[in-house]
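As you look at this complex, bear in mind that one protein chain is not there, while each of the others sits in place.
And now, subunit A:
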């Protein structure tokens, strides 16, 4: 049983506890840890897409004074033999890519050598002097041209978190054929790269005893240490990985990237500290959001009740791993049609394996499904919001379970009201100002509310302050802040008395930080371990002479204002300082695991929902789109900190806009290479693109997801945005655009 929290800071818009460190430049990132005698590595990337390296000539590079080594597959150290050793916590089924494994080139930009020198500039120069001869083979990188090769994904542990589509139910073909109202469409989405501002980098400090301290850019230090110890066959005790800050993750750090491998290899071989930083161009040479082709068909009766749903997707993957994501399942969870067919296939291409990117699969699938819903509404002559309400359900028909909570109806209501949706004229092209057509669109968003096991440690120190730690990550989301709040509230301390630390493999283990599960996962671990400290304190209290807590059970006490108190008589209190003083001069220290309550959870489907309303202005002659305002109403369980929560949703909305209108990693299939590999030509939204954004958090109570009632907010902000924009563009212009991104030429 958990005690209810006596809330002091939870739910309050506390500033980021690491805010000052970040804006003053004190927060250090992986490439900023300076250690003595550091050498610098620069990666050479393959110029071809498929084939073999015939030869290297590194003689010119090596002849420069200060160049220490050029590592290639020919002179790399012996490494782990089996694929399993290269598998990380986010590895899809297949054989992970192994840097410098052999002469084979599997994709364009593949790292083929590492030049290490005394200075970065020298290494970079020397890298240009290494001559490589290739034997080229024909590559396949074009998804559209290879759709006939689509096949079912291989199964693996990834299926647990990314379930394959459920079996068909009902009879889609027959019912759809007979439906009076139906729509069908094909949706093509481009590949995208995460492009966090911080480049991937690893600094390896080679200690005197040969041990390694590694500063890595990662969304999970545990993932990095497992990878390094297995691949290089080093004992755990000889490696420590730290990642206190991350300049944006978005999923890009869910797998160890190749700079980690390179830096560790070089440090061990040269017995020297080494740093390897990738270039922006190289940020396009590992995982990306896969290009997809989807088809959606929806059928409904004249009153708007949907009875038929078809959704299939074909997604690219590499030829070595079956990267999957949940693209097509959402409609079967969100809506109640009885005749449902969902299908998901992969097309292996000569590219690097795709990688989870904010709301992986979710934003892809919902950007098709929710556009189809809009089309269906128009087909029916029904308001798009009314169509959603007509098909509202509290049941997840894919899993055949009720939702643990689903305040989506309230999202629709509050979002519509704030936006002014009820006054909408359904007619496309009905609003105009000068050259601009104005349109209003809406869409639903959805993401799962997961929880994983994690461990945490809490120490009530002799000075009465609390130090809590877990080897999780703060990828910019506010983990530091909300964990501080949870710990503070659990033990009734002000946040200034709590220090939360993360990102260090010396700390208790936590999973990679992704999937919007960190708040629930680590939050539960932090709450649990602080309660353990509380229980130890209760024991100490009971042992006091003439203790008023003698007969008290854990359920009878509460913490507030730096004191332990009896619930039914809060004046009976003892300060935490007094209690820790009773511990024989020692701190009170506990470590424990926060586990999902599987028994409770398994009877329910758990998800976060949102309703998004968007206004666009489209220049009728020039095709330019301006998103003038957007409202997102979110049902995301308990909001621990409205400020960091709002930032998460705003960030998601901005990215949703960016995805809808701008982002595309353009592959030239002649070369099999992403060509716009810089931030001047890979367009992400800039300030001038962003206008009025509004966020509403709808109240939602849920004691199934976890005792804190938290669902996680990392992904939900992006999910509904692209479809809402596409729908608003339809309302403005009467043109239904199904492919993303929607640029001006699509609207000329």
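Note that in this section a contact is a pair of C-beta atoms (placed from the backbone, for glycine too) under 8 Å apart; a residue touches a chain by one contact, two chains touch by 3 or more; residues count from 1.
Note that in this section contacts and distances are computed from a predicted model.
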According to its UniProt entry, is the unseen chain "FAD-dependent oxidoreductase", "Cytochrome P450", "Xanthine dehydrogenase YagS FAD-binding subunit" or "Putrescine transport system permease protein"? "Xanthine dehydrogenase YagS FAD-binding subunit"
Which residue of A:496, A:603 or A:670 touches the chain not shown here: A:670
Using the touch definition from the top, which of A:160, A:599 or A:688 touches the missing chain? A:688
On subunit A, where is the contact patch with the chain that was removed from view? 45, 47-48, 108, 121-122, 124-125, 128, 279, 281, 434-435, 621-624, 626, 661-662, 666, 668, 670-671, 673, 675-678, 680-681, 683, 685-689, 743-745, 748
